[in-house]
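With one protein chain removed, the remaining protein chains of the complex are shown where they sit.
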Amino acid sequence: MTIATLQTGADTGVKPILQIKDLHAWYGESHILHGIEMELGEGQLITLLGRNGAGRSTTLRAIMGMVDRRTGSIRIHGNEFINKPAHRISPDGRIGYCPEERGIFASLNVEENLMLPPMVGEDGMSLDEIFSMFPNLADVRKRMGTRLSGGEQQMLAIARILRTGARLLLLDEITEGLAPVIVKTLGTVIRDLKKRGYTIVLVEQNFRFAATLADRHYVIEHGKVIDRIEAADVDASMERLNHYLSV
Amino acid sequence: MELDQMIRLILAQGMLGLNNGVFYAMLSLGLAVIFGLLNVVNFAHGALYMTGAFLALILHSYLGQWLGLDWLQIGFWPSLILVPLLIAGFGMLIERTMLRWLYKFDPIYSLLFTFGVTLVLQGVFINFFNASGTPYPGMPESLKGVVNLGFMMFPKYRLFVIIFSILVCAVVWYIIERTRIGARLRAGTENPELVKAFGINVPLMVMLTFGFGTGLAGLAGVLAAPIYSVSPLMGANLIIVIFAVVVIGGMGSIMGAVVTGFALGLIEGVTKVFYAPAANTMIFLLMVIVLLVRPSGLFGRQS
Partner (left out) sequence: MTQNVSQIGEFDENVGGTKLQGRARWAALGMWGLMLAFILIAPAFLYPVFVMQLLCFALFACAFNLLIGFTGLLSFGHAAFFGGGAYIAGHVIKMWGFPPLLGIVAGALFAAALGWVVGSLAIRRQGIYFAMITLALAQIVFFFVLQLPFTGGEDGLQGIPRGYLLGFIDLEQPLAMYYFVAAVFVVGFLLIYRIIHSPFGQVLQAIRENEPRALSLGYNVDRFKLLAFVLSAGLAGLAGSTKALVFQFASLTDAHWQMSGEVILMTLLGGMGTIFGPVVGAFIVVALQHVLSGIGSWVQVVIGGTFIACVLLFRRGVVGELARLLRISSL
């Protein structure tokens, strides 16, 4: 099945922010990604769908340089990132990463967690803006990281990277294990971010959540992209999608 | 013995014990800070303490001679700043060039590496200096003499050391628990990979932390020089006690390491009043008890 390339560039006026070609990644001896290919234009939102263990989280981690070995090409704003040391990826690419485990530091309080990641861009959200987007975080400012609920941790994880001025957001399973009302709030937040022009890659199990937000869906299986579905084609492709997402 | 006399004796030995406790605390602190971020048990911590004391001695009494500048004598106060910096520099050098390659292996290899460093440092100094110790002549005038504490006359210098060390530990605690840099250190200890992904230069932080920890050992060495005579073996005897201290207190908590260090020094001192020969092994006996009763240590998390 051929994967058509993204229409970006001069003809559509959409700048390609992220271009991944033939990405392979290993954890030790385990070869997890077998040639991932994808593209993302500025202000777009794509989701990575697929079963558990397909390699969706690993793709995000590979972009962030958090795997043992990676080959291929990862271009961000046209610059090659595949050989960059891990601690330069975030600042050079203005990327914000939200890991699946949320990564809230237990020995830091909410405010310290929030202020920890260094600025990667000039127009990071101010604390006021963040607290107006996530009002319940303001109430727990001094609480230690472990004493937050799942929803609060997720809000904090997202708020953390918004403060830094990151424009490309990699969000891994943000709705996992959260109550429906919080999931709804997250949906509002993401929609808002999209409106503000953020570029977002979403790894999501919850297809219904993803479907309302994404411009495009990539289906990943066994470390490869096996299908690509534009937002407009989602209804027509429901049968295919159900097949991919069934356990 | 009358109760009044007994109490005086306890207080007096307690003060002296606190004096030892100061060094236990400072060295456990450095060890815990290094272990927290690097997951390395720095066996060389004792040897670096010893090297710090020797550097103070050399700067005072030998450097001038060696450079042909007989008037040159770097005294206690400048040494207090210079020596920790030198030791920290040395620490950062070995971290950057050698220790760094061992992180991906079993932690015993880094322990064995630091053990090797210990032997090298000790071996070098044994060849040039007397094993039984050389006194440090650089005690500052302002700190000579005694102070009347009511229950005893206590050497001014020793009181200074106690107060100064408590201050240093307090400052280190503050830096780690209340500042931005400390937050980065704490986060890096928990999840170095994620901290790197946020754009923080973790390898640099690791090097600086190792330097900081070893610098603390060097600082302790300078403080020790006027009290104990400077001997190539002074670190060896101490590091084993420090290990017992961190087993009791656990290395998970900075505060725990410091409190345990002070407390054990105190207990050791007071034990001298009741049964002197046991004082040396008191700490080890306590370690045995803690292992039987509360294996994960008083404060720490299991590594």
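Note that the chains take the letters A and B in the order they are written out, and that residue 1 is the start of every chain.
Operating definition for what follows: a residue touches a chain if its C-beta (ideal position, glycine included) is under 8 Å from a C-beta of that chain, and two chains touch if they have at least 3 such contacts.
Please read these numbers as outputs of a predicted model, since none were measured by experiment.
Asks: Missing chain touches which shown chains?
Replies: If we consider the entire complex, the absent chain touches B.
Asks: For a quick check of understanding: of B:G68, B:G150 or B:P277, which residue touches the chain that isn't displayed?
Replies: With B:G68, B:G150 or B:P277 as choices, the missing chain is touched by B:P277.
Asks: Which residue, B:N20, B:S79 or B:Q122, contacts the hidden chain when the whole complex is considered?
Replies: B:Q122
Asks: For the chain left off this view, which of B:L85, B:M153, B:A276 or B:L291 is in contact with it?
Replies: B:L291
Asks: Considering the whole complex rather than only what is displayed, give the residues of chain B touching the chain that is not shown.
Replies: These residues touch the chain not displayed: 38-39, 41, 98, 101-113, 115-124, 126-127, 192, 236, 240, 243-244, 246-247, 277, 280-281, 284-285, 287-288, 291-292, 295-296, 302-303.
As a convention for this text, only the chains that are shown with their structure count from here on.
Asks: What is the distance, in whole Å, between the centres of chain A and chain B, each centre taken as the mean of its C-alpha atoms?
Replies: Computed from C-alpha means, the inter-chain centre distance equals 45 Å.
Asks: Which positions of chain A touch chain B when the two form their complex?
Replies: 64-66, 86-91, 97, 99, 103, 105-108, 112, 115-118, 120, 164
Asks: Within their complex, state which residues of chain B touch chain A.
Replies: Against chain A, the touching part of chain B is residues 180, 183-184, 186-187, 189-191, 193-203.
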